[in-house]
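Omission of a single protein chain aside, the complex is shown with its protein chains in their original locations.
Here is chain A:
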Amino acid sequence: MTPLERRYRQVLRLLPADHRARWADDMVDTFLLTRESTAREPDARVLDNAESDNPQPGDPESTNAGSDNALSDALSDALSDDEFDAEYGWPDWREVASVAGLAVRLRLGGAGAPARSVARGEVVRHVALAGLLVHAVASVVAVVSLVVAQARFPTYRVSDLDTVEVLVGLLWTVCYLTLLAGHRRAAGWLGVAALAPLVAMTVTDVVAGGLSVASAAGLVLSAALPVLALAAFHRDAPPVRARPWLVALPVGIVLVAAVAFATQTPGPVPLDWPGMLCVAVVVAGVGCLATGRVGPWTGALPVLAVAVLAERVLTLVDYARFTTAQDRPALLISLGVAQAAALLLVTAALTIRHRSAVAAGGW
């Protein structure tokens, strides 16, 4: 086995074991043959150039002699190129991407895939949809808050940077609606476009000293989670049932705006954004546990809970680090600890329920 073959077989480890057992040898043979043929293609071009580089009009013999030499050089180069490639070559990124794409389609299955793979795919697709819904709701509420603030306090000037940040956030809403409309590839690009400024601004905050590296990493990872999960919307994935998700958007906007208005300081109970997310996941989790049914939500909620928990814990740490003893929002921190504990409990219960159902083959 050449080093190139060994490297390609390592790439094939991305595939599920049963698929690998059936197809790996075939794939290796096809890969190596394709590789050998493409390795010779540039030499064909060299040969063409060698024939045309120094034409000798009226001297056919010298032309033939030149091309004969070029032919033998190119052939010997081709042989040594094959050996060199087998020793030092790596599978190119397009081949790796095609294997990675196949691995995603097989592991997060769609129509016609094994039941367990379809179930796993449904969980990840729910993570993507729910995560994008949260981003979409937050971005619309941010715009509404900005407009309301300007209307109520006309003398208050929002900086241009903040305005741009809020408006760019609407890309999440566009991404969400694009996915519901069935344009999966476009939704993927929009997700990346929405994530990029968030990453840039978070890094800027870290550099300016307004955010710890751990908090920044937590925020970026939780924002990136639904974008990564969009990979489950491959060409074999079933179409999204758009109606309930479309209804969820205005409902979520009204709920979040109402809760934000009711709980803003100096209101009775302070509830920050991670706190709202904790409450939402806990309520949804308790609802799932109460119905006793196991499905995509019992798998998706624990995944979402991990991202929310990271955001909750990291913001609590920042509250403790970046405030003085007098300014420290003691009630907010106490409530935050309680939210994290409740989230952990519900997540543990959901995970146990989901895993036991999957192990028993019930879902």
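Keep in mind that, in the parts below, a residue touches a chain if its C-beta (ideal position, glycine included) is under 8 Å from a C-beta of that chain, and two chains touch if they have at least 3 such contacts; residues count from 1.
In this text, contacts and distances are computed from a predicted model.
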Listed names "Protein FixC", "G-protein coupled receptors family 1 profile domain-containing protein", "PadR family transcriptional regulator" or "Glutamate/aspartate ABC transporter permease GltK", matching UniProt entry of the absent chain: "PadR family transcriptional regulator"
Contact partner of the left-out chain, one of A:V99, A:V140, A:C175 or A:L211: A:V99
Residues from chain A at the interface with the omitted partner, ascending: 19, 22-23, 25-34, 37, 94-95, 97-102, 105-106, 112, 235
